[in-house]
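The complex appears here minus one protein chain, its other protein chains still in place.
The block that comes next holds subunit A.
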Amino acid sequence: MRTRPGEAGPVRGPVPWALAVPAVAGVAFLVLPLAGLLVRAPWATLPRRLAEPQVLEALRLSLVTATVATLVCLVLGVPLAWLLARAEFPGRRLLRALITVPLVLPPVVGGVALLLVLGRRGLVGQWLDSAFGVSLPFTTAGVVVAEAFVAMPFLVISVEGAMRGADRRYEEAAATLGASRWTVFRRVTLPLITPGVLAGAVLCWARALGEFGATITFAGNFPGRTQTMPLAVYLALETEPDAAVVLSLVLLAVSVAILAALRERWVGGP
């Protein structure tokens, strides 16, 4: 692994306690709940519960919708990030602020907003319904819309950061050699920031996979069609906490496995 100039290795000398104590508390805070899931898991009935068709259905739906939502985010989000990082136009700061709103908005509010715009009687939705007979709420496509709405800012922010961090001299050199902005973007910028795009996509995918509030509000809850893993966990908790723990474990295992795989294969690792 190459070390960049200015990147220091681990600090020498004892770790100051003012940093060590909160850091250890932070680790405990983040890891203990996960350990709790493992300890309280009903291991004896685990195989039987995992084989239930509803679990597999919810898992399949979660993986498919999170992946499609990530693709949607890539197609729309990378150009948007380019616009924010490379184009000059009035109101750019305002635009960036607007784009980050879904990041801080409670997802349930996002779901309500989606209903008011894309619902059957929504501003755009009623037109979609009358012109094309398309109605997004309560469909798998609606799940993708809800997930993409919540997850896209994660991708845009990371890709924009990668673009700002990239060395612009390569782009300038390409431009002086006669390349158009589109060619520069395609042949220089994009290859330069590939790790940033992939990292952003992973972040986006993980957020989409865990999406709950906007999904249940906008897409509703129906097994096999809109009931993703987080929704299944929430409803299982109403009557069968053990089943909820099993579903949570599955979601946890899938997230960790995919993050680990991506880290090694594409994102690189220390």
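Criterion: a contact is a pair of C-beta atoms (placed from the backbone, for glycine too) under 8 Å apart; a residue touches a chain by one contact, two chains touch by 3 or more; residues count from 1.
We take it that contacts and distances are computed from a predicted model.
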item	value
Chain excluded from display, named as in UniProt, from "Molybdopterin synthase subunit MoaD", "Aldehyde dehydrogenase family protein", "N-methylhydantoinase B" or "Molybdate-binding protein"	"Molybdate-binding protein"
Listed residues A:G36, A:P79 or A:P195, member touching the removed chain	A:P195
Residue among A:W82, A:F154 or A:F185 touching the omitted chain	A:F154
Contact set of subunit A toward the excluded chain (per top definition)	1-4, 7, 30, 34, 106-108, 115-116, 119-121, 137-138, 154, 158, 162, 165, 195-196, 199-200, 202-203, 206-207, 209-213, 216-217, 219-223, 226, 230, 233-239, 241, 248, 251-252, 255-256, 259, 263, 267-270
